[in-house]
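One structure, as structure tokens, below. Some questions next.
Missing here: one protein chain of the complex. Every other protein chain is in place.
Lettered A and B in written order, each chain numbered from 1.
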Amino acid sequence: MGRTTPIAKSQVRTASVFLTPGLALFFLFVLIPVVAAFYLSFCRYDIIHSPRWIGADNYARIAEDIGNRGVFYLSLRNTAQYAIGTIPIGMALALGLALLLNAGLRGVTLYRTTYYLPVVTSLVAVSLVWMWIYDPNYGLLNYALELLSRGLSFVAGREVLIAPQTWLADPGQAMPAIIAMSIWRGLGYNMVIYLAGLQGIPDHLYEAAIIDGATPWQRFRSITWPLLKPTTAFILVVSVIGASQVFAQVYVMTNGGPNNATTVIVHQIFQNAFSFMKMGYASAMAFVLFGIIFVMSLINLRLLRGGEVEYV
Amino acid sequence: MMRRIVKPSVLHVVLAVGAFTMILPFLWMISTSLKPESEIFRFPPVWIPGEWRWDNYREAMQAAPFGRYFINTIIYAGAVTVSNLLFCSMAAYAFARLQFRGRNVLFVLVLGTMMIPAQVTMVPVFIMLRHWPLVGGNDILGAGGHGLLNSYPGLVLPMAVGAFGIFLLRQFFMTLPRELEDAARIDGCSEAGIYWRIILPLSKPALATLGIFTFTAAWNEFLWPLLIMSKDSMKTLQVGLQVFQTQYTTSWDLLMAGTVVVTIPVLLIFLAGQRYFTRGIALSGMKG
Partner (left out) sequence: MSHRSGKLLLWFLLGLVALVLCGCAGSEKHVELELWIADFNQDTRDLIDGELVPRFEAAHPGVEVNTQYISWTHLDEKLTISFAGGVAPDVFQVGAEYVGGLAYRGMAAPLDDYIAEWGQADDYYPASWNTCVYQGRVYGLPYLSAPRVLIYRKDLLSAAGFDNPPETWEELAEAARRMTVKRGPVFEMAGMNVAVSWQVFVEFLWENGGRIFNDEGTRSLLDSPEAAEALQFYVDLYHRYEVCPTAGMPQAGGAIPVFASQRAAMEINNQFGLYNVRKYAPELLPKVGIAPTPLRKRRVVSVYTDWLAMSPQSKHKELAWKLMTFLMEPANLAAYNATLFFIPPRRSAVAGAEFMQQNPELQEFVALMDRYGRSLPAIPEWFEIRTGLQRAVESAIYQTKTPEDALRGYSRELDALLAERVGSE
């Protein structure tokens, strides 16, 4: 890229003008509170009385909890389960869906809107509806099992009983149930980002590839996938951050139970901050979470680095 | 590309089955919103109400000043969306395209703040808004009144610019080919001109994405409006829906009716914005 000094100078000037409004707001409403929270993570702070400096005690407590396989350890484990359960499947589905919807079919608007529908509805409302789907007594899912059981009985000529499940009330099923609901809810979101990313790939590349006789798979491998890498990197990083901070659906649907099967990190942070009034400890948890996400994001971005474009 | 692999009819079947699965919970929501209370809990479930209770909608909308809440939510979501589109795209342009010292450090800093859950920053933000000097009855030292609590700015400002938006747009800007702007630079176009005349028009899909996401998120935001508004006249729709849901009795019919109504405006925004996801509008249209 040919840069000359006047251009460089004008770039710095423009950069400062362009960054000022955004960063000013950012500084005030994001950075200062984050720094304040970081300070509080070294304090005992019950929100009413002034914070009292206690050094790294909060972090020591977290280390001890992890060592004892305590509640925070469980929340880390559950959060990891949630992330592993939602991200790969969710991203693969979203990419597949975006490719399908990008194929220029008729009625695409209807499909897109339908798949995006879960995203526009408030998480609290959809969580309530899914609680209903999973309800052991009135749930749609158990009704589906009953129909299945009847159908099988009919085919087999004898009674085949599929026991109704308790879903959210079962320690083994609660997390998978929340994961399924979350994939459903997040699909349209990633789909839209992928769709936007696909619009950035110039048609002439495909046309050239077709002339060269490339198969569809080869075109995907050598054009679509590499050029979507910034999009994929973005979705991956944002999904990891989002999954690490999963909270609302857990809070509404299970409140961390049963038997701690669904308690997640932010649930612990929330409980400690607002029910136990241990803002300092909650803040320390938040920065442990920060450390984990930060390292993972760096790894993600490194993994997806390549080609001539830099992503971070 | 896809249509050359499999027949469109097969694609339609796949998409339709998927779409049906996606929409099922909504059909249930709509079905519930039209039932009398006695029909809501039945096993086996009843999909078509025996008695269509359109009145549920009227009743739900009369349970609280939803007209006022609607205006508040429009102001809130609209202001947050406009400010995010503007400020995030400017910052993202600087991060993606301009050379300046400390760029990467600054960007990582912005990105890093996304990784701190809002639950621990809410209290500092709240205290700051409460002590905002010279507004809401406060003196120059920020004491005496309620500051920016119970006000639109208090609702909007903390959400006015997001790391998510900067990140999203930066990633998109980086995929744009540099030839166009290099040519513009040689023609003597200013950096701001490049941003406004070249980058933004090329980025309509990404801007539409961010706009839709920001609007949706603000529309559905619950906790922050709940926390800073303690006046009925300042509430948003999502907070308003709370009236149907108490610990002992949830009015499912009204709650679902209210949720359906509240969802429609966001859906319209999506319908308006989604045309930018159609092939042929962005880059491909210009270069193809």
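The working rule: contacts are C-beta pairs under 8 Å (C-beta built on N, C-alpha and C of every residue); 3 or more make two chains touch, one makes a residue touch a chain.
Quick caveat: nothing in here was measured; it's all calculated off a predicted structure.
Peer 1: Of B:P25, B:P117, B:G136 or B:G258, which one is in contact with the hidden chain?
Peer 2: B:G136
Peer 1: Can you say which of B:F215, B:W252 or B:F270 touches the chain missing from this structure?
Peer 2: Once the missing chain is taken into account, the touching residue is B:W252.
Peer 1: Consider the whole complex, including the chain that is not shown, and state which of A:F29, A:F72, A:Y111 or A:W132 touches that chain.
Peer 2: In the full complex, the listed residue that touches the missing chain is A:W132.
Peer 1: Which chain A residues would touch the chain omitted from the figure, given the whole complex?
Peer 2: Chain A touches the missing chain through residues 17, 21, 44, 46-49, 71, 128, 131-132, 135-139, 161, 163-164, 166, 169-171, 251, 257-260, 270-271, 273-277.
Peer 1: Identify the residues of chain B touching the omitted chain, counting contacts across the whole complex.
Peer 2: Residues of chain B in touch with the missing chain: 40-41, 63, 79, 82-83, 86, 122-123, 126-127, 129-130, 134-137, 146, 148-154, 156, 190, 192-193, 196-197, 223, 226-227, 230-232, 242-243, 245-252.
Keep this in mind: only the chains that are shown with their structure count from here on.
Peer 1: Could you give the separation in Å between the centres of chain A and chain B, each centre being the mean of its C-alpha atoms?
Peer 2: The answer is 16 Å.
Peer 1: Would you tell me which residues of chain B are touching chain A in their complex?
Peer 2: Going by the criterion above, the answer is residues 1-5, 8, 11-12, 14-15, 18-19, 21-26, 28-29, 41-45, 83, 86-88, 90-91, 93-94, 98-101, 103-104, 106-117, 119-125, 128, 157-158, 160-161, 163-164, 166-168, 171-172, 174-176, 178, 182, 185, 190-192, 195, 205-206, 208-209, 212-213, 216, 219-220, 222, 238, 241, 245, 250, 255-256, 259, 262-263, 266-267, 270-271, 274, 276-279, 281-284, 287-288.
Peer 1: Over in the complex, which chain A residues touch chain B? Could you list them?
Peer 2: It is residues 1-3, 7-8, 10-19, 21-23, 25-26, 28-34, 36-37, 40, 47, 97, 99-105, 107-126, 128-130, 132-133, 137-138, 140, 143, 146, 184, 187-189, 192-193, 195-204, 206, 216, 219-220, 224, 227, 230-231, 233-234, 237-238, 241, 244-245, 247, 265-266, 269-270, 273-274, 279, 282-283, 286-287, 289-290, 293-294, 297, 309-312 of chain A that touch chain B.
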